[in-house]
Structures are given as C-alpha cells and as structure tokens.
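One chain of protein is taken out of this complex; the other chains stay put.
Read from first to last, the chains carry the letters A and B; within each, the first residue is number 1.
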Amino acid sequence: MIPASTVRNLQKNYGAKSLALAIFVGLGFLILGYPTVCRGVVLGAVFSTLNFVWMSLTLHKQIKADRVKASISSFINLCCRYAFIAIPVVVAIKFPRFNLIATIAGLFTVQVVILADHLYRNFFFSGEGEKGAFTWKN
Amino acid sequence: MTLDIEIGVKIATFVGAGISMGMGAIGAAIGEGYTAAAANSALSRNPDNAGDILKNMLVGQAVAESAAIFSLVIAMLLLFSSTPNPQPITIWAYLAAGLCMGFGAIGSGVGSGFPAASACEGMARQPAAGRRLTTSMLVGSAVCQTTSIYALVIALILMFFDFTKQPFGPTWAALMGAGLSTGIAAIGPAIGEGKVAGACCEGIARNPSSAGPITNLMLLGQAVSETTGIYGLLISFILLFKGFAATPDLAPAFGLVSAGLCMGLGAIGPGIGEGLAASSAVSWLGRNAEAQPILIRSMLVGQAVSESTGIYSFVVALVLIFVM
Partner (left out) sequence: MAIEGVDIVKAAAFLGAGISMGLGAIGPGVGEGMAAAKACEAIGRNPQEAGLLTRTMLVGQAVSESTGIYSLVVALLLLFVV
C-alpha cells in the first residue's frame, strides 16, 4: 500500500545534500586553518544524516493499525534516536579535537538543507518548480 | 564545605539535564504523534497519494524535532562539561538552565505538530497543492522554533556566563527568575504560532490559488503572537544583567523569582489566544479571499485586546524588579 521508493528517494536526496554541504563547509574551514571546526561540522552532520535516515526507515512503524502498539514503538524509537544524537555532543565535549559549537551546528544540517531546498525552489522557481530531485510526482 | 558544593553542583546538573531532556522529548513526542495520527487519517482518505503524504510527514517531523535537539544539547552540556569554579550560585544557574530549556522546548515541539498534521490532511484533499503545502508548513514550523531558540540562548548564558563575582544574596533568585521567565513564556506563543501555521496549511489546501496572501497573513499573525515570548526574553535579560545590590533578606530575592514566574505564566494565555484569533482569520481567508482587508483588521484588533493581560504581567514583573 505504501510506496517505499518515494520516501527512499527523498531520504537519499536530502542525505546526500546534507553530507555534501557538510564536506563543503568543512573543507572551507580546513583551508582557512580551523581543523577542529571542520571535524566538528562533519561529525555533527554525519549523525544528523544518520538520524534522518533512521527516521525515514522507521516511518512506516508510526502508521500502523494498532494505536497503542504504534505509540509505544514510536516513543521507544524516539528515545533511541535521541540517545544516538547525544553521542557526537558527548564526544565533542570530551575530546577537544572536535569543536563543540561546530558539532552542535552540524547536528542541524538536515533541517537547514530541507528549509533551504524548499525556500530556494519556492522563491526562485515559483512558476515551474516541479523540476529537480524533489518533485511531487511519484 | 567545598565537597558539599561540588555534590550540590552535580545534583543540579543531573536534575537540570533530566528536566531539559524529559520535557523536550515530551513536546516532540506529542507533536510527532499528532502528525502521525493526521497522516494516518490522510492515508486512509486518499491512499493514491501515499507517497507525498509520507514524504511530507517525514520532512515535517524532521523540522519539528529541532527543539528537542536543542534540549538534548543543553542536557548533554550540563551532564558532561566540567565546572571550573563551583560556587553555590552555580547550582542555581544550572537548575535554571535546565528548567528554561525544558519548558522552552515543549511548546515548540507541540506547536510544530499542528502545521505538519494539517499539511498531511491537506495533501489528501488537494494533491496538486502538495509542494506549496510543504513549503508553508516548513516556514510555519521554523517560526514555531524561534521561542525555543530564545530559551536556548538564555540557558547557554546561564550555564557559561560567570556569575560568581556577583553577590549570592538576590542573584540566585535573579537567575531562577530569568530561566523561568523565558522558559515558561515560550510555551504559549509557540503553541499559538503552531495553530496559525496549521490553519495556513488548511487554508491552502482549501484554496490553493490564494496561497500567497494566506502565507503572508500567517506570518503577520505569528509575528504578533510572538510578542509575549519576546517580553519574557526581555525580562530574562534584565534579570541576568541588571546587577543587584547584595542583601541577605528573603523578600527582594522572592520578588525576582516572582517577576520571572509572573512574566512566564502571563505570556501563555495571550500567546495561545492571539494564535487562535490569527488561525481563524487565516483559515477564513482561504474561504473568502475578498474579505482580506477586513479580516486583517479585525484579527489585529482582536489580538491587540488579547495582548493586554500579557502587558499587565510585563508591567507587574517590571514593578517587582525595579520598584520593590
């Protein structure tokens, strides 16, 4: 009933864009001479992307007929995901090799990519924005 | 004695981190659950459009989660970063930071559930407007996150600014008041803004041709709903940086905590009320596009009157800080 391929395409698209953005920004900081910032951004972005992939893989669990089972399983899932995103923050606090602020900023890469993607499409291609990777045709 | 203070600071970090993460997760869980429920009903209504609905649900939940990630970051910073110079004031600062971020994340988590839910339902009704719906949903839920960003800023100041030089006398109370003010004041505006964004998605689904005016009215309504949250932020900044004369008395200290509580609680009602007024105006703009100017006017008048009790709280908080 649920076409898994469309969600997988979206996940691949945003995951790839987030990683590309992180590598691009990280390389910029590396060239400017801030290696710890580069490591932090990439670390945060990797976990942000993995969290997004995890979300999309478990999406169908939230859409189940049994309400109680769905609630419990998605709440446990939520807690596990938050424990997972806590890892880079703890790593950045414990090891000065990773810049803490850059890691925290990196955790929001997927959100930034989603917002930027939509605003870009909406304001610059408002007429014929159905092109590109993020189309609303199945 | 130093050992006691160290133990106290440890306890404060545990309690603060627990409150921050617990409340943040509750908000996100409610918002995501609401989205999932709406997506479920949308799927049953229009199974052919399942791909778009699921994509929208995923994107909406990913953005709605930011507030919970803020509180996660604060909780981890509280738990794992070391305190160089533990003092009695540090205990209060950490507790206040946890409370501030915890309360601040609830509203944003719940609030961003509304636009995501309405967008999923709208996509079942009007599949052609899908892209427009997702964009408005994202803008709406991004605005919902602003109050939790205020809470994040205040929590970070509470944790990393050095308050040890200031007299313990009323400063502990000023820090607690600052945390409560921004934290509790973030709940109402975020839920109200979420309601407005939800109505915007509903209106676009009903009448995709007037998506532009509807989105503009949504942003106007959200900006007005935000004001009481900004009062809370202002009171917090005054409490943090005014600098109070040392006093051993209880009364001035309780006055400062009370100022924070007053502004925090007082911002909830106007925030939600203004959100309700704006959401109704936005949703009726979708049905009756000709009435736009008159709807905007009556929305602003209604919101201005709802704002009054928030202003009373602001005034009482200022009196508690400056006159008492």
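In the analysis below, a residue touches a chain if its C-beta (ideal position, glycine included) is under 8 Å from a C-beta of that chain, and two chains touch if they have at least 3 such contacts.
Being a predicted model, the structure only gives us computed values, none of them experimental.
Q: The complex has one chain that is not drawn here; which of the drawn chains does it touch?
A: Output: missing chain touches B.
Q: Which of these touches the unseen chain: B:Asn46, B:Ser81, B:Asn216 or B:Thr309?
A: Among B:Asn46, B:Ser81, B:Asn216 or B:Thr309, only B:Thr309 touches the chain that is not shown.
Q: Which one touches the absent chain: B:Gly27, B:Pro213, B:Gly229 or B:Gly275?
A: Of the candidates B:Gly27, B:Pro213, B:Gly229 or B:Gly275, B:Gly275 is in touch with the missing chain.
Q: Against the chain that's been left off, what residues of chain B make contact? List them.
A: Chain B touches the chain not shown through residues 188, 192, 248-251, 253-255, 257-277, 279-281, 284-285, 287-288, 290-291, 294-295, 297-299, 301-303, 305-306, 308-310, 312-313, 316-317, 319-320, 323-324.
Everything that follows uses one rule, which is that only the chains that are shown with their structure count from here on.
Q: Provide the C-alpha centroid distance between chain A and chain B, rounded to the nearest whole angstrom.
A: Chain centres of chain A and chain B, defined by C-alpha means, are spaced 22 Å apart.
Q: Using the touch rule from the top, collect the residues of chain A that touch chain B in their complex.
A: Where chain A meets chain B, its residues are 1-3, 5-7, 10-11, 52, 55-56, 59, 62-63, 70-71, 74-75, 78-79, 82, 85-86, 89-90, 93-94, 104, 107-108, 110-111, 114-115, 118-119, 121-122, 129-130, 136, 138.
Q: Residue numbers of chain B touching chain A in their complex, please.
A: Result: residues 21, 25, 28-29, 32-33, 36, 39-40, 43, 47, 50-52, 54-55, 57-59, 61-63, 65-66, 68-69, 72-73, 75-77, 80-81, 130-132, 134-135, 138-139, 142 of chain B touch chain A.
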